[in-house]
Structure formats: structure tokens, C-alpha cells
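Comments concern the structure below.
The complex appears here minus one protein chain, its other protein chains still in place.
The letters A, B and C name the chains in turn, as written, and every chain counts its residues from 1.
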Amino acid sequence: MKVSIIGASGYTGGELLRLLVQHPEVEIKYIFSRKNEGKYVHEIHPFLKNILNIKFASFNNIESAFNSDIIFSCVPHGVSMNIIPSLIESGVKIIDLSADFRLKSVEEYKAWYNIDHKNPELLNEFIYGIPEINKEKISSASLVSNPGCIAIASILALYPFAKRRKISDLIFIDAKVGSSGSGRSIKLSSIFSERFGSIRAYKAAMHRHTPEIEEQLRMYSGVNLNVSLSAHSVNNVRGILVTSYVNYYDDVSNIWSYFREDYGSEKFVRIIRNPRGIYKLPDPKFLIGSNFVDIGFELDNRNKKTIIISALDNLVKGAAGNAIQCMNLMFGLKETEGLLFPPIYPV
Amino acid sequence: MKVSIIGASGYTGGELLRLLVQHPEVEIKYIFSRKNEGKYVHEIHPFLKNILNIKFASFNNIESAFNSDIIFSCVPHGVSMNIIPSLIESGVKIIDLSADFRLKSVEEYKAWYNIDHKNPELLNEFIYGIPEINKEKISSASLVSNPGCIAIASILALYPFAKRRKISDLIFIDAKVGSSGSGRSIKLSSIFSERFGSIRAYKAAMHRHTPEIEEQLRMYSGVNLNVSLSAHSVNNVRGILVTSYVNYYDDVSNIWSYFREDYGSEKFVRIIRNPRGIYKLPDPKFLIGSNFVDIGFELDNRNKKTIIISALDNLVKGAAGNAIQCMNLMFGLKETEGLLFPPIYPV
Amino acid sequence: MKVSIIGASGYTGGELLRLLVQHPEVEIKYIFSRKNEGKYVHEIHPFLKNILNIKFASFNNIESAFNSDIIFSCVPHGVSMNIIPSLIESGVKIIDLSADFRLKSVEEYKAWYNIDHKNPELLNEFIYGIPEINKEKISSASLVSNPGCIAIASILALYPFAKRRKISDLIFIDAKVGSSGSGRSIKLSSIFSERFGSIRAYKAAMHRHTPEIEEQLRMYSGVNLNVSLSAHSVNNVRGILVTSYVNYYDDVSNIWSYFREDYGSEKFVRIIRNPRGIYKLPDPKFLIGSNFVDIGFELDNRNKKTIIISALDNLVKGAAGNAIQCMNLMFGLKETEGLLFPPIYPV
Partner (left out) sequence: MKVSIIGASGYTGGELLRLLVQHPEVEIKYIFSRKNEGKYVHEIHPFLKNILNIKFASFNNIESAFNSDIIFSCVPHGVSMNIIPSLIESGVKIIDLSADFRLKSVEEYKAWYNIDHKNPELLNEFIYGIPEINKEKISSASLVSNPGCIAIASILALYPFAKRRKISDLIFIDAKVGSSGSGRSIKLSSIFSERFGSIRAYKAAMHRHTPEIEEQLRMYSGVNLNVSLSAHSVNNVRGILVTSYVNYYDDVSNIWSYFREDYGSEKFVRIIRNPRGIYKLPDPKFLIGSNFVDIGFELDNRNKKTIIISALDNLVKGAAGNAIQCMNLMFGLKETEGLLFPPIYPV
């Protein structure tokens, strides 16, 4: 299978390359970069030295990718919407990792991203790519939009409750995120001396992944569900932990059964809830580098609430790994193909 | 002023020593340790080498401390309640840093700590030591109980709302805590290889600081306020960030004015809310080593909620520094005496 | 191929499991643990949940492993020498990851490990397993001793000079090592609060990997070469950087050609020496999780010395990965089988 990547210089692009070179069915065809045209991939992603020996192609030659089987687009939101239409025309399958095609509502897009969407008619063409929820739709899709990293951790935590209409009140979501989630941009607050050791509410209210979480939960539950999402950066490069505060209460065994029913046969979801040992509840440390999402919960028995904890590696299940999982489905491959490797521990 | 410390081998004891040696009015008299009797202080707290040259005394000779002006007790909860009564009898002033005298209700104590309180009659003798709120009571007190580190960050965030009866619904509190908050104990999950890089809900629901937060908020507001407190460890040694999700909504300027009115003249409270720059909302990185507590807030305009962010150094304003601030008040010293030094940045 | 592991509870054992489950030719047969008999592997190595579902077997049943094709022994030095003889008798191939069979000289073993070797006659039976140097011998070996993590980084840095007899004077080696190199033991100086942020000469002189480096260099050069090895722990879990100070001086191009000649066709050695970009000289950050060893050098033109820099992941090329590379050779597999995956970056 021939695969090309547009916008391959960032961390998501690098992670796609890390995973795709290990995928038994994939041949990496073209990688495009606006700024690094003509450079070898290991000049920008030095970890790939001796692993992959190709050069970045120019955005001007993007049509060379039209004969790929699939293109991953990793350009930023606002840019992706301008590039995607010509790709679609070529007939190639597409997985877009930007925010441009995640929402169905053009008004919501405008409200949250402050950009007029150039191709609103395409919004309904894209399938929102969470294989654990949309497996069939993704399997027959040509166009998939990959969720935001906080969104996927939140949605998988809440889906069993939304689907069963167990929640209707506002959900508070408190996300703790590693630095790679905000990309490779260079600014004062990102330098090591300034960021090391910080615990920072970088978006204390109304983080942009809110509308996709709400839209998806509405689809599963049939009712409007509001989310108040607060995002914090912590002293990590990789990893997300999401704590969801839910106005629902039931026996542990019942809640456990929801997760079991929905995710019991899902290879990449691990339900973590151990009274003993070193791994009691989800913690990204135990899944770094892998495509797992770990989910667990605890009850506030006094206040009759459920606190759901979900963890993932933002560059794998939160981005590149999930996208490849979608790709596998879109091409009739085994869903886990090229993805069923263990986390790296300890790191 | 002669000061002694019981249980001086841990991090809180070490931090008291760090701060007290810099206090112009203090002479450190005796330091007691159950395990380290006879050792030099720098054998257990090597950072104090060339700074302080005394030995740990035995718990058997605790009466030698009776002629101190004040004793700080840093032994664990459950132990403190057994030691404190004889100290009280001696007439010495006491600041207890354990949980044993924080609550007024012996039933709550039993419910949360699973221990029968040996001296319930003392519970009402102790003043809960938050100088920004209880200044007068502390000033005339002989017995002060120092709040829990998460509790003080939470209470100071919520006090202006509770006092004005602006909140009545359940408050979700999501705390992110450095490793020193859980002391110097040695176990597998605490070793560097196992804990480095983790983001872990070590107490996902019903953390033990809950009842003191609720009890205090009830005192200020006159109504019952419930708290659902979730505590996470992050990749830091020092520092706490507390995110409080509150069902209250108002203009930024009004909320700002609450904080201004209550804390405008408080030297150790900084109100942080900047649209620009590298310091937009509270982050412990900007106050490590100092007695500051930084407080800010953001509004969720869609859901009409207020998210309050508070940060402190768990060993300073969350423990030893706050205790010394109380001591200053108890002895008629300037509240800031020995405490008005800047944070260390960057670290 | 049936593979068993003795002493599988530690980090080296866990890393062998991480890599072996991805190896296309391997079936993991038995894993033995002294302390964790009867427990599921994911209770001790939680990252393996949903990946590997076997239990630890007892040391008492070690003969069940005799029908494996190969056994990896990860028990500590001093213990390994007692277990290995019965394994050898069974005819199974063995890779020992302890220090017990690395040295040829029983006197040196006694001098450095302060233990009388129980089976000195076996010392010459074991091949010292560095595939880049001993490929043929390993390929025909039944017994391989895996080098120490600092030793392998040092030897690969120095081999081209030793082999060409370019060095004769004392070599200073300054190693910087992550915490996982010292295993999973629980002690005060290892807990997060005590070790985080430290830069510590944990063995400032005469580290135990010295004699194996010296013995190997003597074999390649034919002359005695002395090494003064100083080991430092730094604020990392994984990764080693070794700086070797060598009394040799030549043109960059000549030195470059030594490395090129010796390692140009070696898949796991990358020669790193770039004047520009983010990757100028070896840094473990760019190879974490992989079996690469990166080597580069700089000249001190004033003093006519060469400073050689080598980096590896102590658990992969410094332990489990290198051992599997040896296994591949011992069984006539492609040397890179199951090992040619990229590093994880950034992490």
C-alpha cells in the first residue's frame, strides 16, 4: 500500500513515519513539507537515521501523491481545508489530522477556530475516526478526520455513559497534557528552562477540543451534553491523562460492565482498576509509545458521582496510531496491523 | 524565640529547618526524631551541612522541649494525638502539622482516617491556621493546626465565594501534586524509575483533605458545601496546582474584585490573570521555594461556570512556611518575618 | 523458537519481554521469578497487559525450561554462577546478562566483585557478546555473556582505535547513566523526591565495568590498555552517554574512516557527527527504545586528543536488545530480526 504524508515535519508527521516504517503492508511514497523541501528526512527527524532514507518533497508537487493509496494530512487547521479538496478530486483516500473536518457544524467551526470554513460542503463527507465507536463507518470511508488528542481520551471515557443515556448534566473534564501535544513551535514559554517543572493551565476554560466532544456525545446519546474542558500542561513530553467528572452513580460492577460490553473485544482499550500493585488506575507512563488507551474509574460515594480516568500517548492513540488504525480498517486490513506492539517501560 | 520540632526527619521537618535558620527571631532548640536520635541533622538533611550543626534528640527526652516558646509537631496523623496532650500541659505553644487537630468533628475524623480520636476534647482548642482568613484567632491562639497542602490551596481559592455565599452546589477540585507531598517513605511505586514521567490519579475520589475543606467552607458560608476532590501526582518534586470547578458565573471584574477585597492586602497572595506574557495563570513554577500562593480564574462563558486556579509550594505555603506565618502571628511578630523572600526561578 | 527467561521481574527481564513479543520467530515459553511465582506477568510488568498473558514460574521448576531453545538469565551476579551449570548440562543455549561470565580471569572477577567464582572452568566457555565485533564467534556459540551497559558503549567507541593499535595510554571514561541501569531496587536514595534532578557520581572511580572493557580492548589490541571509569547518574530513566578521553590525534577524515570501515555495514551503529541541525553528536534522546548505538567524536586540537561520544539505551543495546541480537546470530536468523524498529521520539 502506497502512503504519502503532507506536512511531515512536525511531531505528528514524525510519529506517522515511526509507525509506518514498521507496518508490514505500507510503502512510504512521498512526504511533503513546506519548509524542508529537498532535505533528507533524518535532517528533520534525526531519530529516523538508518531507518528511512527519503527526502521531503515540495508542496508544489503535491499531485505526485495522487497515485498513493492514502494520504495523511498533518498540516495545521486552516491550511488543511485549502489542500484537501484537490486531493479528494484525485480519488485518493485521505485521513486528515487537523481540526478542519472534525465538526459537522460550520457555525461551531467558526465559533471555535475563528475562521470561515472554505469547504463547508465537505464537513459531512468526513467520518470522525474513532475505530472503537465508528468501526463500520470508517471501514467503508474514503475520508476520515482524526480526532483531537484530548477529545479521543475524553470521548472513549464518556461513550459508554452517553450511549446508555446515563448522563445529561454538564461534564467537567480536566486534562493533563505533555508538551508534544502542542507541536514543535518555538517560543519563549516553550523553552526548557521556562517550561520544565511547570504545572500550567494553558487553556483553563473552553479548550478547542470541546465542540468535537460535545458533537460526538450528542450523536451517541441523542441529547445535548455540555462539556467544560480545562487543559493543563505538565512536566512530560508525551502522554495525556484526562479526568472526567460525571453526574452519574451506580455500583462498581454495573459501570465496569458498561466498559466491558463496549470495549471488551477492543484490542487497544485496557480497563484498569486494581486495588493493589503499582498500576491502580490509568497512567500514561504504562502505555507510552503504544496505541493503547487505558480507562478506569472511581466513585465518589459521598456525592454520588463517577470520576473517569483515561490515559493515552497523545502522538500514538491520540494522533498517528489512531490514524493508522483507521487506515487499516479503510483498506480491509486487520485493525491491529502494525500497531500491536508493547509500550516502552520504564522511560 | 526558642523553637523545637518533633518529627524533624521528614520533608516538612527539613523545610521548617530551612526556613527557621533564616528567621531573625528564632533559635532552634531541639529537634526530635524517633529513628535518628543522636545523628547530626546534616546526616538526614544533607543540604543543611555548614548551616546548622545540631543533633536529633530522642523522643524519650521530649520534656526538654517544654521550655521552648513553641513546638512544631511534624509526626504523622494518629501519632500526633498521642504526643500533643503532654506538650499542652507544659504550657508551650504548639503548631501541629498533622491532620489530627484539623477537624472539629470527631465523627468526621473517624470516617476519613479510620482511627478513633484519643483526645476529642482538644479538637475545639485548635485554631485552623490560615492567616489570610483567621488572622485574629491565630494571633491569640496557643494551639494551631496547620492545614493540609491541597486544602489550603483549595480553601484560599474558594473562600471569597463561600464568604459571599456565591456557591452552594458541589465543587469539583482537581489537584496536581509533586512527590514531596507524600513524604519520604520508601516503596516500589515511589522509586525514580517507576514514578518519573507518570501522571497518576493517586486518589481519584474522596481525598482526605476533603473534610477540612468542607468544614472550613461551611464556617465561612454558613451553609453546607460539598466537595469532590481528586488528587493526581505529576512529574515534579515540589508544587501543587489546584483547579476548582465552581457553579458560579459573573463578570470578570466582579470576581476580580472579590479576590482584591479579600487578599489585596495579603502579602503572600498574588492574584495572577494576565492575557499576555509567560505568566498568565497560577503555576507553581513561578513560586517554588516561596511562601506565596498564587490565585487566578477563568470563566467558562458557555456553561456559566468559574474555574479557579491556585498554586503553591506544598512544603512552604502548603506546610512549613504557613506554619511559620502562624507562629509570627502567635508571637506578635510581623506576619511576614523571615518569610518574604522571592521564589527561585527558573528551577 | 522457544525462549525462557530466568529472573524476569526486573527491568532487563521486562525489556526482554517487550522485545521478544515482537520477534517473529519467538515463542515465550517460561518466565521464572524467585519472588513472583504464580503471579501474572502484568502484575509485575503492567505495561504488558493485553500483550502477554502468562504467569511467573517458580525457580524450583527450572528444569521445565530445559526443552527451550534458549534461556536468558537475568539474575544478579553471584546468583547466576550457581544456576547456569545445570542449564548448560541440559544442552540449552544460554545468554547470561549478569556479570558472572563476562571476564576470562577468575582473579579479576574476585578482585572486582569480591566473590569467589564457583565455576571458573566455565569462564572460557562463554563468548563475550558484542555482535559488531565478535559476530562469527557468537554465531557458533552456545553460551554467550552479555556485556555491561557502560561496557558496550565504551568498547564500541574504542574498538576501532584498539584494533588499529592507535591507543596505549590510560583512557578516561566518563559515563552518564539513567536510573533504570541500576535496576528496580527500593532504597531511600532511589525514591523520586531524592533522585529527581540529581547529577551524581555514584561510582566516581573504578566502576565494575572497568575490567571487561580492559580485557576486551587487550584482546583487540594485543597490548594492555588501562581504563579509568567514572559513572554518574543523571535525571533520566533510560539512556547512557559515554565520553571517552583518548590520547590519540589525527585528521577528522582518518578517524571517520576507522569508524566507517568497522561499522559501515553494521545496522545498529550510527556514526553521528553533524556540524548543523539538532543532532550534532550522539545523545540517547535520539535512540530511546531502539537497538542503536550512536557514536561520534570531536578533536581537542590544542591538546592533540580525541574525545569519543557514544550513546545507547541501556535496556536495549545495553542489555535486552543486544542479547536478542546475539540470539539471532546463534540461531542463524537475520541479525536484525525483530530489532529493526525506530527509536521513539520525542519522549
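The criterion applied here is as follows: contacts are C-beta pairs under 8 Å (C-beta built on N, C-alpha and C of every residue); 3 or more make two chains touch, one makes a residue touch a chain.
Quick caveat: nothing in here was measured; it's all calculated off a predicted structure.
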Absent-chain contact - pick from C:N53, C:N82, C:N124 or C:N226: C:N226
Absent-chain contact - pick from B:G14, B:P211 or B:G318: B:G14
Those residues of chain C which, in the complete complex, touch the missing chain: 170, 172, 174, 176, 188-189, 193-194, 196-201, 204-206, 226, 228, 230, 232, 234-236, 239-241, 243, 245, 278, 281-285, 288, 296-303, 305, 307, 309, 311, 346-347
Residues in chain A touching the chain absent from view: 11, 179-180, 184-188, 190-197, 237
On chain B, residues whose C-beta touches the chain left out of the figure: 11, 14, 17-18, 21-22, 43, 45-52, 180, 237-238, 267, 270, 272, 277-279, 286-290, 292, 340-347
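Keep this in mind: only the chains that are shown with their structure count from here on.
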Rotation angle superposing chain A onto its copy chain C by C-alpha atoms, nearest 5 degrees: 180
Same-site or different-site touching of chain B by its copy chain C, using the half cut: same
Chain whose averaged C-alpha position falls nearest the assembly-wide average: A
Chain A and chain B: spacing of chain centres that average the CA atoms, whole Å: 38
Mean-CA-position distance for chain C and chain A (Å): 36
Between chain B and chain C, centroid-to-centroid distance (C-alpha), Å: 46
Per-residue overlap in chain C, given as positions that touch at least 2 other chains: 11, 180, 237
